[in-house]
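Can you read through this structure? Questions will come right after.
The complex appears here without one of its protein chains, the remainder shown in place.
Note that the chains are named A and B in the order they appear, and that numbering of residues resets to 1 at the start of each chain.
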Amino acid sequence: MNPEALVLAAAAIPLAGAALIAALDRAPNVREGVTLACAGLLFAAVAALAPHVLAGARPAVELLEMFPGLPLVLRVEPLGMLFALVASALWIVNSLYSIGYMRANREAHQTRFYVCFAGALAATIAIAFAGNLITLFLAYEALTLVTYPLVTHHGDEAAKRGGRVYLGYLLATSIVFLLVAIIVTWYATGTIEFVRGGILGDRLGNAATGALLALYVFGIGKAALMPFHRWLPAAMVAPTPVSALLHAVAVVKAGVFAVVKVVVYVFGVDAMAGLGSVDWLPTVAGFTIVAASVVALRADNLKRRLAYSTVSQLSYVVLAAALLTPLSVIGAALHIAAHAFGKITLFFAAGAIYTAAHKTEVSELDGIGRRMPWTMAAFAIGALSMIGLPPTAGFVSKWFILSGAMSAEHWVAVAVIVASTLLNAGYFLPIVWRAFFRPCAAGAAHGEAPAPMVAALLATAALTVAMFFYADLPLALARQLNGG
Amino acid sequence: MIGEHLPALQVVVPLVAAPLIVLARRGAAAWLIATIASFVSLAIALALFVEVREAGVVSYALGSWAPPWGIEYRIDAANSVVLVLVALLASFVAPYAWRSAAFEVPEDQHYLCYAMFCLCLAGLLGIAITGDAFNLFVFLEISSLSSYVLIALGRDRRALLSAYQYLIVGTIGATFYVIGVGLLYLETGTLNIADLAARVAEVGTERPVLAALAFITVGLSLKLALFPLHFWLPNAYAYAPSIVSAFLAGTATKVSIYALLRFYFSVFGAHELFEVLPMGAILLALSVAAMMLASLGAVFQDNLKHMLAYSSVGQIGYITFGISLANQPALTGSVVHLVNHGVTKTALFLLAGAVAFRVRSVRFERLGGLARAMPLTCAGIVAGGFSLIGVPGTAGFVSKWYFVLGALEAGSWSMAFLPVVSSLIALWYMWRFVEVAYFRAPGPALAGVKEAPPALLVPSLALIAVTVFFGLDAPLTVGAAAQAAQVLLGGIR
Partner (left out) sequence: MSPFPGHYSYAVTIFLMIAGLYIVIARGNLIKKLVGLAIFQTSVYLLYIAPGKLIGGTAPIVDARYAVYSNPLPHVLILTAIVVGIATLALGLALVVRIREAYGSIEEDEILEQDRASASEEHGRAA
């Protein structure tokens, strides 16, 4: 297949999957088979694109013409390629996990769940491959709306409240800030294509460019930059597979991915480096990293702790992009992948613990490592990756971010990274210690979670380690961002 | 042969259909005539639309009395859009009326209902097509009188009082308008709009001209429900039969907005509007108030139709917001929102009618868990709600894009935030419906409630599909709107 057809296929497979799954409401086995098949096909299509992109091709497909002279375009570039690879690979693992989780917990509305999941993946792929801002915005909003039924899956009062926060934050920021930012860009430049080196130049002047950047980074609420981070903990009312793929990978990564993309392709790294009015961004990102870590330290609910850890880790990506050095931009791209593998492992483990032991609080996890050794071993690997220790993926990306911060001589950023590493260790290692070295609570008779779930979390843990040893592919894609 | 008389037929077809319906009397025949008249009107409107795109302006001298002495029908880029909108919505409402009116209107009044519908259609099309200021008044009254009757057909006795109040307000509005036209006539000696434009320019800013401007503004603002002159609208729309609320919500206010646009930009000019009188600033303030306060009002309604009605007032605020900025993108936004909101709101009222058809109430407290009983209807309402919010991929997004662009063109970043903040309020009120329909357990009011019949569902969902289509593939609507804006701004001096 030629690359253009692959791009279209990648966008169409999950959509077709969603339709098919909806039609198979009465045949759960076939339905889940279709989910897995779609995930596999999607990954195959995305993976087949990778060699083309590595070779320097930028396949593009023009869809509808939305406004006169403003079409919806899909165009694959290295960063989007990387994001799509990560998301589609993890969808396979996550589908496996979902099947185990949803059946074991006897969740209702499973068809709706799989349909929305496939829809969310379609939106994610569209975000990854968006060729201009309007396509990105359309897919970004679609992702918010299609994940709303997933977040409120349980349909109870808590889900409704969580859903309100989720939707309120994400739609409000995107409509009020992001949309205006996009229109300002269109008005000022007459284009909203993603162009290497940026499209903005110095058209707006120093102060207005800084203001526009603020509209973008706060408008992309999915990046969970403080003070617009509250939706992410609120989204934890969702079933765990949702938290895992969407709120560790697809949705949040869509946010930071969009931030990096805007910095690299709209503002332009070099153009921004000359402006004094964008200096506040590393500070805000740094504050978010530290503050969210502190909150995570105090959270007893496991998923809440993971959520705040996500908030903190996302800001690594924003910080890295905001440092505006070639090394840190590579670090930003790598961290999108590295954090995805690590965090999905952690969420899978949390879901496995809930399914097998019905425990949600950190303080209840004494000795659980002895009953669920595989799960907790995978959890430990994920935790190491969050902290940034070898032999995990987190080490690679953190290395580049730290090198970038040092080469930029941005000592605040260096201090933030060091401090947060300590904080990460402070809230993850006690869980591991508690699980393996504290005595078991009496009367707890359970083993591992169902096999598909354990297989899934071991797979992602393996990926986390693999990315440490085989970082070539992501690194090659990330390097292309800097025009290599 | 017929081709050259299309402008006259545009009005004559529905006008003649009305007495035919009264002669036919039988419900089925009446419905058939009304539906055919709507479809024929749509065909004529589309033919005229195409003709105008090629020829620029189509002028038709009624009874061969040459303008400016005789009455001229004059179709250009601006009103051809309005004609298509009105006829299009009528063509969706008429098929829907088959089941809906049978349910909501007493059987012996069916033929009268359809006759009034045709008269109203004729009046609205007439307002849009005529090039004569006094003729416009006559059509305004034809459409208004028939809509008073239509509203009074509602089953609830409050429909009677709403119709009466609308009659009082509407008559005052129309009379204000005709006073304004009278003053212009006294000053210039002509009633032809194109001719008026030239002569008002010669007269300049004499006091009668300014007084005329004020009278026409107030009169038409009453008709188009500009905040705070909107008080008649919510009850009128809420208690009218479903087909009537749907049809009027999409067309009546929109046609009045067109009339305002015509007078502002074609007859008066930038000088009178924005230099001598601060019309821009006044209109801006009122539009912002509508966008914010009326939308907020929608949040606190306990009834779906009331909520939609208040939302209409808010959305009209968007349109007048664009008018007040008076630049190319903002005015494009206004015209395109005229269409987009007309289509969206009619679709939503049709769906609300489907709810009323099954549940026999549109009060939120009875609608808990509705999505389980009527999934397609609720999905349609949510999709229409997305358009009110302005989610990308729906028609509402397209208009919002141009309003923000227009605010930037006017040189103001802060004004660019007004439309988007208002859309958050829309999110708020639409989400109240979502939470009622999807999160509450079904109450006793929903016992035995099924999905709406296809006769209601198909036209409403088709119109929702149009909303989505206009959102994804906008060059057609935006192109027409941009042309209209150009024509209107071209008249401004």
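General remarks:
Just so we're on the same page, contacts are C-beta pairs under 8 Å (C-beta built on N, C-alpha and C of every residue); 3 or more make two chains touch, one makes a residue touch a chain.
Treat the numbers as computed from the prediction; the structure is a model and nothing was measured.
In the whole complex the chain that is left out makes contact with B. Of the listed residues B:Ser59, B:Gln109, B:Thr171 or B:Gln486, the one in contact with the hidden chain in the full complex is B:Thr171. The chain not shown here is touched by just one of B:Ala8, B:Val57, B:Leu160 or B:Val468, and that residue is B:Leu160. Residue in contact with the omitted chain (choice from B:Leu124, B:Val149 or B:Val449): B:Val149.
Summary of contacts with the chain left out: across B:Ala102, B:Ile179 or B:Val421, the touching residue is B:Ile179.
On the side of subunit B, touch with the chain left out of the figure occurs at residues 134, 137-138, 141, 145, 148-149, 152, 157-158, 160-161, 163-164, 167-168, 171-172, 175, 178-179, 182, 185-186, 191, 302, 363, 365-366, 445.
Rule of thumb we're sticking to: only the chains that are shown with their structure count from here on.
Centre-to-centre spacing of subunit A and subunit B amounts to 44 Å, using the average Cα coordinate of each chain.
Looking at the complex, you find that subunit B touches subunit A at residues 386, 389-393, 398, 400-401, 404-405, 408-409, 413, 416-417, 420-421, 423-424, 427, 431, 435, 438-439, 472-475, 478-479, 482.
Considering their complex, residues 64-68, 72, 134, 137-138, 141-142, 145, 152, 155, 159-160, 164, 167-168, 171-172, 175-176, 179-180, 183-184, 186-187, 211 of subunit A touch subunit B.
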